[in-house]
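Every protein chain but one is kept in place in this view of the complex.
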Amino acid sequence: METNLALVLLLSPFVGFLFNIFLGSKVSRNVSGAIGTLTVVVSFLLSICFFAQLNQNGKPFEIALFDWIQVSNFKLDFGILLDQLSLLWLLFVTGIGSLIHLYSISYMHDDENMHKFFAYLNLFVFFMITLVIGSNLLVMFIGWEGVGLCSYLLIGFWYKNQPYNDAAKKAFIMNRIGDLGFLIGMFIIAALFSTLNYTEIKIALSAGNADSAMLGLAALCLFIGATGKSAQLPLYTWLPDAMAGPTPVSALIHAATMVTAGIFMVTRMNFLFDLTPDIQHIIAIVGAATALVAASIGLLQNDIKKVLAYSTVSQLGLMFLALGLGAYTVAVFHVITHAFFKACLFLGSGSVIHGLHGEQDMRKMGGLRKAMPITFWTMMISTLAIAGIFPFAGFWSKDEILMVAFEHNKVLWVVASIASIMTAFYMFRLMYLTFFKEFRGTEEQKHHLHESPSLITIPLVILAILAVIGGAINLPGSMWLNHFLEPILAAKHEAHHLGTQEFMLMGIALVGAIVGIIWANAKYIKGGFVPKEDADISGFNKTVYNKYYVDEFYTFLIVKPINSLSNFFRTTLEPALGKVVFSFGTLANGIGTQGKKLHNGNIGLYLFVFVLGICAIITYLFIAQ
Amino acid sequence: MSPILITFYFLAAITLATAFLTIYSKNPIHSAIYLVLCFFSIAGHYLLFNAQFLAIVHIIVYSGAIMVLFLFTIMLMNLNKENEVHKPRITRLGAIVVFILMSIVLVTIFINSKTIMGEYDTSGEDFQSIKTLGKILLNEYMVPFEFASILLLAAMIGVVLLSKKEKTEKK
Amino acid sequence: MQVLITIVSLGVFCLLAEIFNLRKLLVPVTVIGLLAILGISLNLWAIDPSIDSNYASMIAVDKFSNAFNSLFIVLTIFLVALSGDFYKEHQTKISDFIAIKVFLLAGAVAMVSFSNLAMFFLGIEVLSISLYVLAASKRLDIKSNEAGMKYFLLGSFASGIILFGICLIYGATGYFNVAEIKDLSSGAGIPVWFPIGMVLMIIGMLFKIAAAPFHFWAPDVYEGSPSITTATMSTLAKVVAMATLYKLLSGLSSELIPTFEMVIVVVSILSMTIGNIMALRQDNVKRMLAFSGISHAGFMLMAILSLSTAAGTLLYYTAAYALAGIASFAVIIAVTRDSGNELTENFNGLGKSNPLLAAVLTASLLSMAGIPIFSGFFAKFMLFSDAIKAGYLFLVIVGVINSIISVGYYFKLILAMYTKEASAEKPAVPAVYYLVAVSAIVLNIALGLYPSLVMNLLN
Amino acid sequence: MNNILNQIGIENYIFLSVLLFCIGVFGVLYRRNAIIVFMSIEIMLNAVNLLFVAFSTYHQDAEGQVFVFFSMAVAAAEVAVGLAILVSVFRNLGSIDIDNLKNLKG
Partner (left out) sequence: MDVTTILLLLLIGSIATFFAGDKLASKVALIFSLGALGLSLYLLNLLNQGANISYIGEWMSSPKVSLAFKADGLSMAMVLLTTALTPLIVFSSFGNSFNNSKNFYALVLFMSFAMVGTFLAVDGLLYYIFWELALIPIYFIALIWGNGDAEDRKKAVVKFFIYTLGGSLFMLIAFAYLYSKAGSFLIGDLYQLELTGTEEFWIFLAFFLAYAIKIPIIPFHTWQAKVYQKAPTVGTMLLSGIMLKMGLYSVIRWQLPIAPSAAKAYMPILIGLSIAGVIYGSIVALRQKDLKKLLAYSSLAHVGLIAAGCYTLTLDGLSGVVSQMIAHGFVIVGLFFAAEVIFRRYETRTIADLGGIRSQTPQFTSMFMILVLASVALPGTFNFVGEFTVLYSLSQVNIWYAVLGGTTIILGAYYMLKMFQNVMLGETNTKVFAEVTTNEAITFVAIIAFLLFFGLYPKPIVDLVTPSLNEILAVINK
């Protein structure tokens, strides 16, 4: 029974995918959207069932469906594991997924390929579920690659636009770099423990006789995988570009769910990372650096979705910081709250874009507060949440990260705090530029300004509510999440006592956030500053605006050399190699041509050679001996 | 220096000289005549070996038949003039070099070879009279003897084939 | 002996046919006669060869000679069959042509059956003289004249060398009888004249099989001769000379001295390489096949290196090579009979205009190139295998490289047939060409499928 | 009967034959006139014949002389055929210069 239910949970979105891909064009758009949404809802409901059951008996559900890949020293099942971690993830993936599906019915209503959109979304959910519920690393890898694929398909959804396709391709390839790391990590683990099953790895690790260097290498490789998927330094550059996709996609995949896969994986393998402190340091540093760099780039972006994208990168950086410090629960906590408010923000921005018929440049917005009140308020709540204002969800989770950082390393704490202040600043900059002051777009756009339909606003409201109360799941004191995840996490992360230090830190964080808000307020409301046109930006601002030229740097360092190498190979080396082979033929032919002169038809010459031949043979045989 | 040896040297000198002159003289007629002389000197050698029958046959066949054929052809082609252009100098030089080389090589190997000094076998039997030769030729060598006729037949047909005009030919 | 006698009788019959005006019947009757002789030859296997001991001192009938004789007869059948159409413009001479071919066969038979050097010498002369005549037989064609002249001059020069060699052997041993010579040759105290004589004789034979550096005549003569003569030279004559060379070596001395093997190795390498490389740049098909023949001579020389065991291999190789040669020449004659030259262009578009002939030619070229399932492959393989056993790995590698080169020119012709457009409409081809070409190639493939057929004959 | 070679020595005959043979070869190489070339070949054959006879005496054996008969037959046949070819070359080319025979080459 449970197996069947688990299968339904897994396959329901897949059925939606199949329906939409094969029959979607034949049914009306609403039907295809409804089917797409319903199948995800089914998964969501089933997740709740399993969650409830787990809460009752506390026993994870694990089953091996069938043998999959077999190598000499171990066999891999296609297995399902539903434990605390995976159910938690399932819940918010399918939950937010359902909301975003719902949202998309309206958002994508005018697109001719709407059924495909839903097909891809469903497929994405399917792969995400696979990723989450797999009982071994390889099944996770299927999902891992699968979501990458869906991300590719959805970023390039408007495939007629080649830059979008470029962005999609970039996302896929950047992810693949990480995937290679993941694969190598798996290989090392498989070589060490002859298994990829989480439980078995855990048992094997607890035996504690593994080579620590190899373990470290494995952990590092897995982390490289995570940096790809979760857009960390140095592989983060695909995520901002991925905003080329439709906004619901950005909300679902590039904010709430897929990008958190890296965190999921690290949390899943916490028992491994706990044994490799060096790698944890690296993770923490990478996380903090990412948070800072992305936040700083976010300060000057003008595309509304780009701002959110960098914000996502930055927040993910914070989560990795927490992971690196061993505070898995904190990271998970932030993942969940972040999913709520970031999804809400993206959907809100989608609503804005929808209202402006595709305009994404904040310089051409402004004053939308009145025209789109629901959008404004829901986004405002989420902005407060992300900025870390008490008592919104983000405050609790971010605060925990800062606290953990403070405990471990003051430098990291400072970095994270600066990132938080920046976050507050650029988020409010976004809000001010979008919703306050006067509208800066064209008259025509102004004429058409309107609030989005209810299918769009309902998910916004639900998410906004969650962004307010989401922090409740792990309030200091109750620490429900901590307890819930205890069976999963090997090293217990002790709950914070709410002492003076903690309150002081909370205060500092809050003050920091407010400072950021005031700063933004001063600049954009009081100063009425509107960002300059691209051409006018100069100096350091220009560097930041151009994302520190990281893309250009990668292009220069990797893409260009590979391409010119390819050109060199194609135009020079290949023909040269070909010529080497041909040269034997040419040589033989050349000798043949020369030889023709020898066979000149002159009998005298023939006889001459004949006699010389005789002399040579006789000399060799009878004189030289 | 026995008379026989002197005879040998004399004949050998004639043989080589006439052979050389055959090649050297520009007029084909002279060549032919020198060749006849050469053949006669070779017949002289045969006689020296007491192979009378062979010597006679040799003269008949070579001087009588083959040389006549040569002369006939020369006349037919009206070649009795010294109009032959010499081969290019380099070719002639090459020919001379090869000639010398080959002579040296061959002579050297035969000098190196273990020559039989002293007594030669003398069986005392008759081995070169017409009678003996005839017996051998028509007993043991019956098959080759007959086969030689095939050879001559083939040559004959061949010559006919080469010379016979056909009705279809234009000439 | 019966074989020789019957062949000669058949030759005489051909001449008589002229007298009795039986020209129309000539070719079929000759073919039937040859088939009958083939029967006799094959029948000799069943009976004890020693029964024929009357002339055993001159003609030895043994497995070796029987096998090769049968091969020669088969080849002659094909050649005679082709002659019927080839000489149809020369009705007055046709009986001469056929008769000469039959006598040529007689010479060939004498060459491989000899047990006395006199028979050998006469045999080779019958063969050579017939070929001189055939080469020059297009009497109004300058090229044919030139070919005949060149062949004659060089050939008789080579005959002189052979004769000198025989003479020295006689001087050393006092015998012309092969068995006696062999006995003496292994004994001590044999004068150095003997090896010199052997070497000279072998050089003469190397000339006949057109091995480098004694090969120069072959391309010119092949090119200039009438095609059917070229076919005869490149198949029958070459095979005969090769078999004779083998028989000479194996019959006259028990084993080769290492230095002499070295000479064979060098000659073999030279022939293969020169033949193949020169063939690459030829436009004239006959000339190309001449060079190809030179390279095959080089291959066949490998058999000499494992003298005691390679008879079967040599028979197989020669059969494979000659059958492929017959098939290809049947096509070449059929295609070029009206064009007056044998340039590759004549073959353009043959794949479309005459698929069957094109297929046969392709198959025969593939066989010569040594592609399996054609017998040429097994032939080469067995040769290589023998050479490796004899310890000549290096030679085999050179052979292989040469095989690779050879593909280049064989495929040039194939390419012309299949990728180029035909320039002119091709007239119909008489059935006899199809018959000969197809049966030759079928035989070739049959040998490829059942190599044991031939291989076991001599073991 | 005394063996004549006791007085001359077989090696003398060998040298004589070899030289004669070489002169023949030389002629073949040296001259352009086909007839002279034929003659040179005849000289070569005769050199060998002479040696045959010498060896025949050396071995006191008739077979060598018998062989000379065959050799003569061969020479005669060759000359006949050769001259026939020569005549037809002459008819077509108007000359018997072997250096003019260069149509076939390459």
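The first chain written gets the first letter, and so on, giving A, B, C and D; residue counts start at 1 in each chain.
Please note the rule applied: a residue touches a chain if its C-beta (ideal position, glycine included) is under 8 Å from a C-beta of that chain, and two chains touch if they have at least 3 such contacts.
Just so you know, these numbers come straight off a predicted model, no measurement behind them.
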Contact list for the unshown chain, restricted to visible chains: A, C
Contact with the hidden chain (one of A:L149, A:I282 or A:M380): A:L149
Contacting the left-out chain in the complete assembly, out of A:V42, A:I188, A:A226 or A:L345: A:I188
Of A:C49, A:I69 or A:A522, the residue in touch with the unshown chain: A:I69
Residue, one of C:L16, C:I32, C:I257 or C:V400, that touches the chain absent here: C:V400
Absent chain, residues of chain A that touch it: 21, 25, 66-72, 78, 116, 138, 141-142, 144-146, 149, 152, 156, 159-160, 162, 165-166, 169, 172-173, 176-177, 179-180, 183-184, 187-188, 190-191, 217, 562-563, 565-567, 569-570, 574, 577-578, 580-582, 585
Contact set of chain C toward the excluded chain (per top definition): 312, 351, 355, 366, 371-373, 377, 381-382, 384-385, 388-389, 393, 396-397, 400-401, 403-404, 407-408, 411, 415, 418-420, 450-452, 455-456, 459
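Heads up, the rule we're going with is that only the chains that are shown with their structure count from here on.
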Chain pair with more C-beta contacts, A-B versus C-D: C-D
CA centroid of chain A to CA centroid of chain B, Å: 102
Rounded Å distance, chain A centre to chain D centre (Cα mean): 97
Rounded Å distance between chain B and chain C, as computed from the means of their C-alpha atoms: 30
Shared-contact residues (touching 2 or more other chains) in chain C: 118, 122, 125, 129, 132-133, 136, 139-140, 148, 150, 153, 157, 192, 196, 219-220
Numbers and ranges of chain A residues touching at least 2 other chains: 596, 599, 601, 603-604, 607-608, 611-612, 614, 618, 622
Topology of the chain contact graph, where touching chains are joined (line, ring, star, complete, other): complete
Contact footprint of chain D on chain C as seen in their complex: 117-118, 121-122, 125, 129, 132-133, 136, 139-143, 145-150, 152-153, 156-157, 159-160, 163-164, 166-168, 170-171, 174-176, 219-221, 223-224, 282, 287
For the chain A and chain C complex, residues of the former touching the latter: 585, 588-589, 591-593, 595-596, 599, 601, 603, 605-607, 609-610, 612-614, 617-618, 620-622, 625
Chain B - residues contacting chain C, complex: 109-110, 112-114, 116, 140-144, 147-148, 150-151, 153-155, 157-164, 166-169, 171
